[in-house]
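Every protein chain of the complex appears in place save one, which is left out.
As written, the chain order gives the labels A, B and C, with residue 1 at the start of each chain.
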Amino acid sequence: MINLAILGGTGYTALELIKILLRHPHAKIVAVTTRQQETPLVAQAHPSLTGRFDLRMEPFDPDRLVSRGVQCVFGCLPHGASMDAIPPLLDRGLRVIDLSADYRLRDPNVYAQWYGESHHDLVNLTQAVYGLPEIYGDDIAPAQLVANPGCYPQTAILGLAPLVAGKQIELHDIIVDSKSGVSGAGRTPKLTTHFPECNESVSAYNVGQHRHIPEMEQALSDIAGEPVHVVFTPQLVPMDRGIYSTIYATPRRSFTEGQLLELYRTYYANAPFVRVVDHLPATKDTSHTNFLDITVRVVRGKVVALVAEDNLVRGASGVAVQNFNRMFGFDERTGLL
Amino acid sequence: MINLAILGGTGYTALELIKILLRHPHAKIVAVTTRQQETPLVAQAHPSLTGRFDLRMEPFDPDRLVSRGVQCVFGCLPHGASMDAIPPLLDRGLRVIDLSADYRLRDPNVYAQWYGESHHDLVNLTQAVYGLPEIYGDDIAPAQLVANPGCYPQTAILGLAPLVAGKQIELHDIIVDSKSGVSGAGRTPKLTTHFPECNESVSAYNVGQHRHIPEMEQALSDIAGEPVHVVFTPQLVPMDRGIYSTIYATPRRSFTEGQLLELYRTYYANAPFVRVVDHLPATKDTSHTNFLDITVRVVRGKVVALVAEDNLVRGASGVAVQNFNRMFGFDERTGLL
Amino acid sequence: MINLAILGGTGYTALELIKILLRHPHAKIVAVTTRQQETPLVAQAHPSLTGRFDLRMEPFDPDRLVSRGVQCVFGCLPHGASMDAIPPLLDRGLRVIDLSADYRLRDPNVYAQWYGESHHDLVNLTQAVYGLPEIYGDDIAPAQLVANPGCYPQTAILGLAPLVAGKQIELHDIIVDSKSGVSGAGRTPKLTTHFPECNESVSAYNVGQHRHIPEMEQALSDIAGEPVHVVFTPQLVPMDRGIYSTIYATPRRSFTEGQLLELYRTYYANAPFVRVVDHLPATKDTSHTNFLDITVRVVRGKVVALVAEDNLVRGASGVAVQNFNRMFGFDERTGLL
Partner (left out) sequence: MINLAILGGTGYTALELIKILLRHPHAKIVAVTTRQQETPLVAQAHPSLTGRFDLRMEPFDPDRLVSRGVQCVFGCLPHGASMDAIPPLLDRGLRVIDLSADYRLRDPNVYAQWYGESHHDLVNLTQAVYGLPEIYGDDIAPAQLVANPGCYPQTAILGLAPLVAGKQIELHDIIVDSKSGVSGAGRTPKLTTHFPECNESVSAYNVGQHRHIPEMEQALSDIAGEPVHVVFTPQLVPMDRGIYSTIYATPRRSFTEGQLLELYRTYYANAPFVRVVDHLPATKDTSHTNFLDITVRVVRGKVVALVAEDNLVRGASGVAVQNFNRMFGFDERTGLL
């Protein structure tokens, strides 16, 4: 049994983590921290946990976590706050899975450019592993610090990986058109996520400027072995959870749909959470699961990949537990089926 | 053509008013005020008005409204703020339709008890007319100050009026169970109206403590000629607009459904916006209209009245225009069909 | 490990059962039947099961189920069809949990009156146990045939049980006002459940005539020891899952809210899936769980109980597994947390 702590317990990813981990046979949450003054019961912040989880939130204190036997910490803090909290944990020998963006981009200049502030934990940044198991699986097992991937990037990277791996497509002519449920925007009330504003509406935001773009491009460039560029349009749709990414690419040679599906199936033969399906995916079929569903079509010479996931599970807390499983030597499906 | 001003232009009732009034053949909006520092174009606060309405918001200034020829003002301010803004308008001879709660309750002690602050415009309070046209129609035409009714109270009052008018039911054994779309909570983001919190959920709030209770009871007591008591439960449902009230009462004598429907049809024979229907109403059938749909059933000796309305139109801005029409001598349907 | 079969695999309750049972450590689904000509893979009828469950549907054949070692059968057939399929299973010694209404009403005349056809399995009807574990728990363990309770009745019965048990309320003056998500209407497309008809709308249906009424009254009368009558209004709200029941009763003596909450907590002290909470419940907090949340308020002398559940889990497939656990000697929470 591994003792765990969760940093930043009031948001949706923390809630989702707790729900998953309560079912995990080898994990025990012993602390949930908060940066707020009040330290309510976790079940007061998340009434759905009433009667299931009786910890009280506590202020963040690295030594106290050590004294409680914590071996692994899940960081659910916002970017910026994460790179303050995590170094003292690493110093004390704890292993960390950080769900923020702070350790995802290897180049601190890219971080500064997209996040508008300098990275101030360069030492640990160099050692962080990008926690997308289907791509960086071998690096995750021994890592002390895993940067859990973003929700949108996973759909783009896994939707394109089989194509860019063999340079089957033009690497500078890729479009990722994504539609996300509203929980992706977090739990802080804003006008754009106020029910009567976003319900019964679809709208784009941060067109070409979303912070997940460099993350997509970093991983895709790793896979291709040369720079990959992506045009990315995120859109808000009126549902709680789910991301649907429709990806358009220009193949370098002619493919049939059968060949493409075969290419994808081969690529993901050992990936239990990527389902290459014949039918057109729907986000609902992945809802509350760690599965990411993909299919591929050929339309007028373009390759169209369609990818669905649950943004809170596969897109955040589920893949975090998948990483945890790999780091601690459990079957990666443990607690996730 | 009547020149109009709207006080407090950033919320949903102001938007709905503007949309209705843009179609009104005898009304012209010449000013929209805001209490905020910035004075954007109205169409910036409400992008749906782009290209349809080019006024800029302005600070509240009674003399300036007079100088612009304003004859009637619609108040869309929160309670408390309304009774600050409205006296200087009345002093200058303007007529006012106030959509806040400030002038709805005749007894200032009741106001203080439910709203937690003393009423500080007692002079005008005594002259205000409660603007429910189907009940107080004769008083509305000559009124200088009309207190536009609340959204929930209209369903309760009109759903019960034919029964309490003839004391056909026990006046202290009435239950009003209401379900409201989220726009009823206003436009200010809060956790309870954050999309991922209230979507895919039903929940009650302010059970037995909602501020609309004294408003319901005041009007129903007027109609009955003796005190009426109501048990009221408001509930939030995941939709933009609409209120559905299911009302349970104990008849003093035996009724058939046919008799009850006839009683209602007779009572509302001259009310063009109350539709007494045979089928069970649905809020969708009243959506974006000023209609309030009612039917009645008899179940195990209880009378069950089912009432549907659009909370923003019939429940607020539509009935405000209906009041405006009565005050200025237009057919009450003008601009509302 | 208990071998299980599911009859009628294409609907929502079957899907939900499969999802729950895939996590159950002591249960194995070995057959899923269908009454339709085609026998697709279960995962073709329910794409969310892709890669998780590879059985093919098969025609119903009792002997074949016996030969596969099936010990327990979950019936997900419509009423009427259930009482055709279940007798041959019972004859062969199998135990059955029937999710239809066919064995819920002890009196066949009441069945005929509400369901419009004669009951034609009177022998087994007399032996069926109504599977509401918190009320009939002792009878469930040894039962061969359990009639799984309806979704609405569970909220009414458990919401009222502590009050009627001690005859704390008038037994003929009870109102149950319920709001249900659309999955409660099943998976067969109809105009009333067509998205653009029921989305953004609330409407009542079958007022005072819903078939769940006699089921509520039978159980409540059992608890009270004398006849109980209920006025019941079901309403459709635009969400996938969840039932919210607001229950109004007239107490025979004066209670404080604290006394009532204490009464409920005592009554449900040993019921792990009933959560008596201080706050007002929300269906979302019970979503995808087997919990039923209750609180109680006192308003103008009436008792108001507010109850939330997930209609597919607690209201159908979850409580079915809870019954299964009791029948086969497992902790009743197994597979349900």
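Here is the rule we go by: a residue touches a chain if its C-beta (ideal position, glycine included) is under 8 Å from a C-beta of that chain, and two chains touch if they have at least 3 such contacts.
This one's a predicted model, so the numbers in the text were calculated from it and none came from an experiment.
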Among C:P59, C:G166, C:P189 or C:G301, the residue in touch with the chain that has been omitted: C:P189
For the chain that's not shown, point to the residue among A:E197, A:E215 or A:E332 touching it. A:E197
Just name the one of A:G9, A:G242, A:G318 or A:G335 that touches the chain not displayed here. A:G242
Since one chain has been left out of the picture, which residues of subunit B touch it in the full complex? 22-23, 47-48, 50-52, 200, 272, 275, 277, 279, 282, 284-289, 291, 293, 337
Extract the touching residues of subunit A with respect to the undisplayed chain. 175, 177, 179, 181, 197, 199-205, 207-208, 229-233, 235, 237-242, 244, 246, 248, 280-285, 287, 297-300, 302, 304, 306, 308
Just the residue numbers, please: which parts of subunit C touch the chain that's not shown? 12, 181-183, 187, 189-191, 193-200, 238-241
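In this section, only the chains that are shown with their structure count from here on.
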Quick one: report the Å distance separating subunit A from subunit C, using the average Cα coordinate of each chain. 36
Can you list the subunit B residues in contact with two or more other chains? 181, 197, 199-200, 238-241
